[in-house]
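With one protein chain withheld, the remaining protein chains of the complex are depicted in position.
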Amino acid sequence: MLILHCPYCGVDADETELSPGGEAHLKRAGPGTPDDAFERYLFHRENPKGVHFERWRHASGCGKWFHAARCTVTMEVFGTYPAQVTEPPQEICDRITGKRPGWSWGAFS
Amino acid sequence: MSEPVSALQGAIFEGLVKVEEAGPCGMITLRGDLASTQVKTAATGVAGVDFPGQGEANCAGDKGLCWMSPDEILVLCPYDQAGAGVAAIDKLLAGTHYLATNVSDARARFVVSGLDAREVLAKLTPADMSPAGFAPGRFRRTRLAQVPAAFWMRDEHMFEVICFRSVAQYVFDILTAAATPGSEVGFF
Partner (left out) sequence: MSTRLASGGRLLDRSKAVDFTFNGKRMRGFAGDTLASALLANGQTLVGRSFKYHRPRGIVASGAEEPNALVNLGQGPRHEPNQRATTTELFDGLRATSQNHWPSLEFDVGVINNYASRFLPAGFYYKTFMAPRPAWKHVFEPFIRQSAGLGKAPKDRDADIYEHFYAHVDVLVIGGGIAGLAAARQAGAAGARVLLIEQTAHWGGRAPVDGAEIDGMPAAEWVNDTVEALEAEENIRLRRRCMGAGIYDHGYVMAYERLGDHDPQEGLPRHRLWKIRAKQVVTATGAIERPLSFAGNDLPGVMLAGAIRDYVVNWGVSPGDRTVVVTNNDDAYRTALALKQAGLEVPAIIDARPAPASPLIQAARDLGIKVETGRAVAKVKGRARVEGVAVSAQAGEGAALQDITCDAVAMSGGWSPVVHLWSHCGGKLVWDEENAHFRPDVARPPIGADGAGFVRAAGIANGAMGTRDVLADADAQGRAAALACGHKRRKKTAPSAAAEEAAPLEPVWLMPQGAGAALRAKMWLDFQNDVKVSDVQLAAREGFESVEHTKRYTTLGMATDQGKLSNINGLAVLSQSLNEEIPQVGTTTFRPPYTPISMGAIAGEARGAIFQPLRRTPMHDWHAENGAYWEPVGHWRRPYCYQRPGESVEEAVQREVRNTRENLGLLDASTLGKILVKGADAGKFLDMMHTNMMSTLKPGRCRYGLMCTENGFLTDDGVVARIDDETFLCHTTTGGADRIHAHMEEWLQTEWWDWKVWTANLTEQYAQVAVVGPKAREVLDLMGGMDLSAGALPFMGWADGQIGDFKVRVYRISFSGELSFEIAVDAHRGRAFWDALLEAGAGFGVMPYGTEALHIMRAEKGFIMIGDETDGTVIPQDLGLDWAISKKKTDYLGKRAQERTHMTDPDRWKLVGLETLDGSVLPDGAYATAPDSNANGQRNVQGRVTSTYHSPTLNRGIAMGLVKHGPDRMGEVLEFPRTDGGKAAVKAKIVSPVFYDPDGEKQNV
C-alpha cells in the first residue's frame, strides 16, 4: 500500500486515493508514423525489477496526473514530479544514481 | 419558480455525532491560473473572504473559498446568489482563459458535528484526521469509504463535508453508520 506525495496539492496520498496510469514518458506516435514506432508506443512497456517511472492520478483528490520514480523491488520512492515533462527531472535522476548507481530505464540513465 | 430541493431534504441523524444534510448551497467551480490577480479578485469578489493557499479553505458564514487544485477554486455562496456570482466572474474575466460554472446542484453538503467528529470521519477516510494532521483552515479532497468527497472544519468539532449529489444518501448512510452510538474509538 503505497503513499505517494502529490506534487500538485501537497497531499501524501494513500494508494486508495490514487489510480495507476502505467508507464511514464511514452512518446505519442500519431498518424503517419511507421509501424515499429507505433508498435513501441502502443504495446511495448518496460517491466523492470528495480527503478521504474510511472504515471499516477490523484483521483480521489485534486485530480491531477503526476509521475513517480520508484523501485519495484523495495517500493522505495525516489520522487514524484509533475506530468508536464517529457523526461524525468535531473534532480530525480541524480537521487536515483545516488541510490542505484548504474541504473538505466528506457532511454534514461 | 419551484423551490430548490436538496438531495436528502435536510435529513438529520443524531448518534455519536450529529449528521445533518445542509440544504441548498451555492457553489461555483472556477478554473484558471490561480496565481493571476484577476482570477483571485474574481473569486474573492464573490466570496468576500481572502484567497486560500494550497490545501486551504477560507470560509465565513455561508460564503467561502476552497482550494481544489492548482487551477481550480470552489466558491461558496448562498444558493440563490450562485448565478449572479458566475455572471460577476464572467464579467471580470471576459477575454481571459478561465472557466466558471454553477455546480450548486451537483453536490450535497453535510455538517458533521460533535466531540467525536474527527473519529467518525477517520472511520471512512484514509486521510490523517488527528489534530496534528487536520485542523480548521485546511481543506482535504479524499474519499469517504468508496466515493470521492471533500471536507473542511468550521471549528474544532464541526466538519463540513461535500460529495456528489447522486451519492448523498450513501454518504449520509456511511456517516450515520460510523456514528453508531457507543462506537467511539477514543483515539484522538
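A and B label the chains in the order they appear, each numbered from 1.
Rule of thumb we're sticking to: a residue touches a chain if its C-beta (ideal position, glycine included) is under 8 Å from a C-beta of that chain, and two chains touch if they have at least 3 such contacts.
Treat the numbers as computed from the prediction; the structure is a model and nothing was measured.
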item	value
Hidden-chain contact residue, picked from the options B:I12, B:A87, B:A106 or B:A135	B:A106
Of B:Q54, B:Q81 or B:Q169, the residue in touch with the unshown chain	B:Q169
Chain A, residues in touch with the chain not shown (by the definition above)	1-3, 14, 21, 28-33, 35, 38, 41-42, 55, 57, 59, 63-65, 71, 74-77, 83-84, 99
Missing-partner contacts on chain B, residue numbers	1-2, 4-7, 24, 29, 31-32, 71, 97-99, 101-107, 119, 122-130, 132-133, 145-147, 164-170, 173-174, 177-178, 180-183, 185, 187
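In the analysis below, only the chains that are shown with their structure count from here on.
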item	value
Whole-Å separation of chain centres (CA-atom averages), chain A against chain B	32
Contact footprint of chain A on chain B as seen in their complex	54-55, 67-70, 72, 126-127, 140-143, 148
Parts of chain A lying in touch with chain B, wherever the complex brings them together	8-11, 14, 16-17, 59-64
